[in-house]
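Only one protein chain is missing; all other protein chains are in place.
Chain lettering (A and B) follows the sequence in which the chains are written, and residue indices restart at 1 in each chain.
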Amino acid sequence: MKIKFQLNGDTVSTEVEARTSLADCLRDNLGKNGTHLGCEHGVCGACTVLLNGEAVRSCLMLAVQADGEKVITVEGLSGDELSPLQASFRKHHALQCGFCTPGFITTAHALLSNEPDADENRIRDVLSGNLCRCTGYISIVEAVMDARKFYAVHEEQQ
Amino acid sequence: MKVANSYIGRPMERIEDLRLLRGRGTFVSDVNKPNQLHAVILRSSVAHGVICSIDRSRALALPGVSHVLVAADFANVVPKIPLRLQPLPQLEPFHQPVLAQDKVRYVGEPIAVVLADTAAIAEDALENIDLEIEPLAAITSREQAEAMPSVLFEDHGSNAAITWKAFRGDADAAFKTADYVRRDRFKVQRHAAMFMEPRGFVAAWDGAVQKLTVWGAAKTAWYNRRVLADALGLEVDAIELVEVDVGGGFGSRGEFYPEDYLIPAAAKLVGRPVKWIEDRREHMMTANHARDIECDVEIAVSRDGKFLALRGQVWADIGAYIRTNGSVGPRNVAQYMSGPYCIENIDLKSTMLTTNKTPSGTYRGPGRYETDFARERMIDLVARDLKIDRVELRRQNLVADAQMPYPLASITPYDSSTELDSGDYHAVFDLCLKEFDWWERSKLRGKPIDGYYHGLGVGSFIEGGAAGPKEEARLVLETDGSLSVYIGSSSVGQGLETIMAQIAADATELPYERITIHHGSTSHVKDGYGAYHSRSTVMGGSAILLAAEKLKDAIRNAAAVRFGCVPSEIALDGEQVSHGGKAMALAGLADVPIEVEASFFNKKYTWAYGTQAAHVAVDPGTGHVKVIDYLSVEDVGRMINPLTLHGQAIGSIVQGLGGAFLENLVYDENGQLLTGSFADYLLPTASDFPNIRSITLELKPCPNNPLGAKGAGEGGLIPVGGVMANAIADALSHLNVQPMELPLTPARIWQLVEDAQAAAS
Partner (left out) sequence: MKPSSFDYKSPATLHEAVSLLESGNGNAKLIAGGQSLMPMLAFRLAVPELLVDLKRIPGLDVINIGEDGVRIGARVRWCDIARDRRLLRAQPLLMEAITHVAHYQIQNRGTIGGSLAHADPAAEMPGIAVTCDAQIAIIGSAGERIERAANFFTGPLQTSLGPDEILTEVRLPPWPSARRWAFREFARRKGDFAMAGIALHYDLDDKQCVVDAHVGAIGVADRPIRLAAAEAVLNGGPVNENNIAAAAAAARAEIDPPSDIHAPGAYRRALVATLLTRGLIQSIGR
């Protein structure tokens, strides 16, 4: 089936089987390897992308369901320099093996974009949908809390 | 050995983060080769049985399916996987064949390899393979293994593979004369490393040059290459194992599994690249399980609380085969049960039982987590019996600095002895209690507040590291003045590139920014060993130190030629060399790169150590446990990067809490794995354990390596099970609730409360 959607700001078209997940389509058809598969049954969150600005598990979506929608992957949140959120992760050592990291980046970005004043409890609640086996989460929560100021400023500027 | 101290010890932000944060890492599932086939493995859905027939015709008829390979397609004699550690001849009957041929012994055992255009088509093919297995009685517990309605290995005749014996002094004599003896049974559940990136390989055979390249290596690439070469009948040099980014290992990834043979062998057989990436369901039934032990232990103590002896029996449920390092955990339970305490008489046997479950191997702190649970629980129980404060009881028995090096139990067969190297265990113990505010918090012990009963737990631990025998480093000063460092250590996500760069920068006195670390691939050094037993910093780092001295000599020699003087007159100054007021840049110093190699050899383990304390609140109505505060204090001798070390400590503690409360690989009586997804195998999440603190000290450097460092990174989890169980028992002491088994699920705690209340009435 032919599908067409916005990916990281560009229009992309590709052909998929109906059964192809959005995650597999991003990785195999569209070269976006930053989205990772840790479980393929919707628990680990490593596959999280932004769909129309909201964090979703791309392994729990069919690629055909993305037709006509707007998708942003971790690559779409990354430039030549680390973003303020990414720099905060690095500063707080909020990653070790890095496999779960793109999912945390997209999830945290969605959260802070929509709720820049999220408190620690809210941050923990939201991040509880992403599994990390290396860090024990404390540094990740600290990194996201420390990054809030960049999103609040951004909001004020609007 | 003098090392300039500017990068070592600094919390440098990690080099690897720059790519990992932007999704620009390369994990094995990101590797693709032109014309590749996707492999999916047909696995047994029966725990124990005889393979009667396998009909591949319907599967082969599916469009897009190119091959369905069974054992006979690979070799006349199916290779078996040798043991990397403790390779005793009497364990050979228990080696796993890379593909099941006549018998299957666990759900998940590989039977065939399907190759197809896509992974989805290959999975379709699985359903079209007609497999007939005649079931045999499944052995799924110690009782059944001993009762033997069936035997996994008929020639061996029993389900007990081997019994290890840890010994020191004369335990029987000590027990005969002891004032007080206590005997208990403990159980730790089967759980596993469960790293986030599933395993995988991409293999390609170049027939023109007769070379096999395999991407996806980890942990022990050089050893694995030797095994693979042997199994395929190739020269070692014909194989290159390439390590890319690795999504966690924790002792489990990177050992030689059946797929380490099957995927490269398939690629060689069919002449096209083959890509295999396991899925999570598969992972749960194939990657090494761990920690499944039961023990029956006695402790002998003098009236005034001096530990005299340990004696008892451990049973380890190791699953259907002995894996490459499958003996390590069971041995460690016996050998290290004394932990950081003086116990001079030890007689502990550890029997490995084969069952129809996934085979087991090491997982972070193998055997140590289990043995600490038993020992720390026993200490609290002894304290209660003898009416000695459990803090005092521990303090009076900790090994003292003056007693170092302090011998631990020896173990046989495959004899090994070791001794604690250095450490002020008492100082760390006291520091932990002080930082934790133990005595102030003690006022809350046993008190109900808002329906929750409060309790405290404490435990001390030792963490062995830096297994030898050696590690290699190769340094290359490139013609542009940059430094390439090649090491045998492997990355499993621990920040290797950064830590080694810090060590290399200090040792070579070259700029940190101009150093690149290359790790893990067999093309990098001749004879590397890898990442296990918390050895990379000590072994790889020390190899770099040695190589750095050689490099500086080589630079001085090259500069001496250019300056026309003797090498000792050359001064090294960052990116340049100088003599008699004149300087020359390193870039272009020589026409060709300057290359040196060095190996660091080590026979002695390092022993990091520490103490942990916990404050919990327990709701007897639901069995819910809140971890109000958790503190770990550990002395590692020398920290290379405090940022990454702290991360390891916290991550390790959370794994320990997962094992204490949540994780459990559960089988039914037919050997079916009931916990086959993340919906049932529960890992800690960000909201479960928010209150964890860790302090790392550099109190007593290790005397046995030039860095003075002790391997660290596993210690955090080692005492967690015992500390948690002790804290819960403390909280519910008014009921005399005594947990003797992990995990401490709400249902188990509730049941203990029910039983205690029934007993009281």
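What we mean here is this: a residue touches a chain if its C-beta (ideal position, glycine included) is under 8 Å from a C-beta of that chain, and two chains touch if they have at least 3 such contacts.
It should be emphasised that the depicted structure is a prediction, and the values quoted were computed from it without experimental measurement.
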item	value
Which displayed chains the hidden chain touches across the whole complex	A, B
Selected residue (touches chain absent from view) among B:L18, B:A120 or B:I628	B:A120
Residue among B:L83, B:L456, B:L551 or B:L662 that touches the chain left out of view	B:L662
Per the touch definition above, residue among B:K268, B:R281 or B:R311 touching the missing chain	B:R281
Interface residues of subunit A (partner: the chain not displayed)	1, 17-19, 21, 24, 40-42, 45, 48, 51, 54-57, 59-62, 64-65, 107, 111, 125-126, 128-129
Subunit B residues that touch the omitted chain in the full complex	118-120, 123-124, 127, 279-281, 621-624, 662, 664, 666, 674-675, 677, 679-680, 682, 684-685, 687-688, 745-747, 750-751, 754
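We adopt the following convention: only the chains that are shown with their structure count from here on.
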item	value
Centre distance in Å when subunit A and subunit B are each reduced to the mean of their C-alpha atoms	30
Interfacial residue positions of subunit B with respect to subunit A in the complex	13-14, 16-27, 29-30, 120, 193-198, 245-248, 250, 277, 279-281, 492-495, 643-644, 646-648, 650-655, 677-679, 683-690, 692
Contact set on subunit A toward subunit B in their complex	17, 19-20, 27, 32-41, 43-44, 46, 73-75, 78, 82, 86, 89-91, 93, 95-102, 105, 123-125, 127-141
